[in-house]
Structure formats: C-alpha cells, structure tokens
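All protein chains but one are shown at their positions in the complex.
Here is chain A:
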Amino acid sequence: MKKFETFTGIVCPLDRSNVDTDAIIPKQFLKSIKRSGFGPNLFDEWRYLDHGEPGMDNGKRPLNEDFVLNDPRYQGAGILLGRKNFGCGSSREHAPWALEDYGFRVIIAPSFADIFFNNCFKNGILPIVFQEEIIDNLFAAAGGDKPLEIAVDLEAQQLKIAEDGVIPFEVDAFRKHCLLNGLDDIGLTLQHVDAIKTYEARRRQEAPWLFG
C-alpha cells in the first residue's frame, strides 16, 4: 500500500449528503477485473452528460459543466469535501480505487459509511471526520473564487490552512500506523500465524460443526 505522511492539495466541495458508492463509481464499471483505471469514470453519471460504458474514450464525452469536478477552480483537486454519510451503500472497493485513481488522497466529511471508511485506509486514502460546524466553514472557504489549499499532516494529525491556521483531527492509532508506514494488512496478520492456528485448534474441539 502507498504510504501517507503529508499531502497538500486543493479542496473540491461536493455539497450533498448520502453520496453513495453507486454514484462514486456506477455498476457498469465494476465488470473490470483490475484495480486501476477507474478515475476517468469517477462520479460518471454526474460528471458527463451522456451514458458512460467501459471502453469509451472519456476525453470525447460531453461534460456536465454544473458538476463540481468540472469546475475550473477545482481542477487538480486532491482533497474531497463531502457531507454526512459519505460513501454509503455498496461495499465496492472500486469507489476508493476510483477516487484514488482520480487523484484524491484525502476525504473530509462529518460522517462516513463504515465499509467505505474502512476501504479508504486499505488504499492509501485518509478519511477525516469533523463536526458539522467545521465542515460548514470549509465549504464556505472552498466555495470562494480562490481555490482553498490545505496541507494535511498525518503524523501531527493536523490540517494546515494558510489563513485560518491549524485544525487538529482524530485518527485511529492502528490505521494511522499502517498508513504512515504503507503496511500491508495481510503481512501484519500473518505475523500471528501461531495465534490463528491455536484459535482454530481450540474451535475445532469446541465447535466442530464450523469445520464440517
């Protein structure tokens, strides 16, 4: 997994609640058997005016100029700002794959759906939760004529905003450790092979029907 230490980027404000993973990456793109290449179809149904299918030349498709990702102010954005319950719905990891492939490394929202939140950490994306009040302020700041640039420091657990100073954020210690070091979860778990085998041997005795 990609390490995450610090990241500086422009904030793209996506002002709607309950953004679901179907919207982040629609179902027709889930037929791929790869992990990469989903970026051009991120938010496909909101981003383009036509119907997208795999294999299309996305550069030639008509853009929905009203969608925030197509706003000239937010070109090259690396931080996505959302509203409550971001990433709800389907467990598809294609959603963080698409966000990451597009260039988002940080997502900020007042709340996230559990599965999506978890999937982000597996893909070098840092999801950050703030109270509604801070989120409202960030939306106001990001919606101005000048793009809002934020520096994220995971080690220090801080957002640095030029004019407003520093905002601290919370992150789970284990997940922080994994992100900072780019650790592979499977590799970590396999350090505990003996514990897994011991557990399994005990359960085979206690609950043999689980191993039938």
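Just so it is clear, contacts are C-beta pairs under 8 Å (C-beta built on N, C-alpha and C of every residue); 3 or more make two chains touch, one makes a residue touch a chain; residues count from 1.
Convention: contacts and distances are computed from a predicted model.
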Listed names "Cytochrome c1", "3-isopropylmalate dehydratase large subunit", "Peptide/nickel transport system permease protein" or "ABC transporter ATP-binding protein", matching UniProt entry of the absent chain: "3-isopropylmalate dehydratase large subunit"
Which residue of A:Ala140, A:Ala156 or A:Ala195 touches the chain not shown here: A:Ala195
Interface residues of chain A (partner: the chain not displayed): 16-18, 20, 22-23, 26-28, 30-35, 45, 51, 54-55, 83-85, 88-93, 96, 111-115, 118-119, 122-123, 172-174, 185-186, 188-190, 192, 195-196, 199-200, 203, 207-210, 212
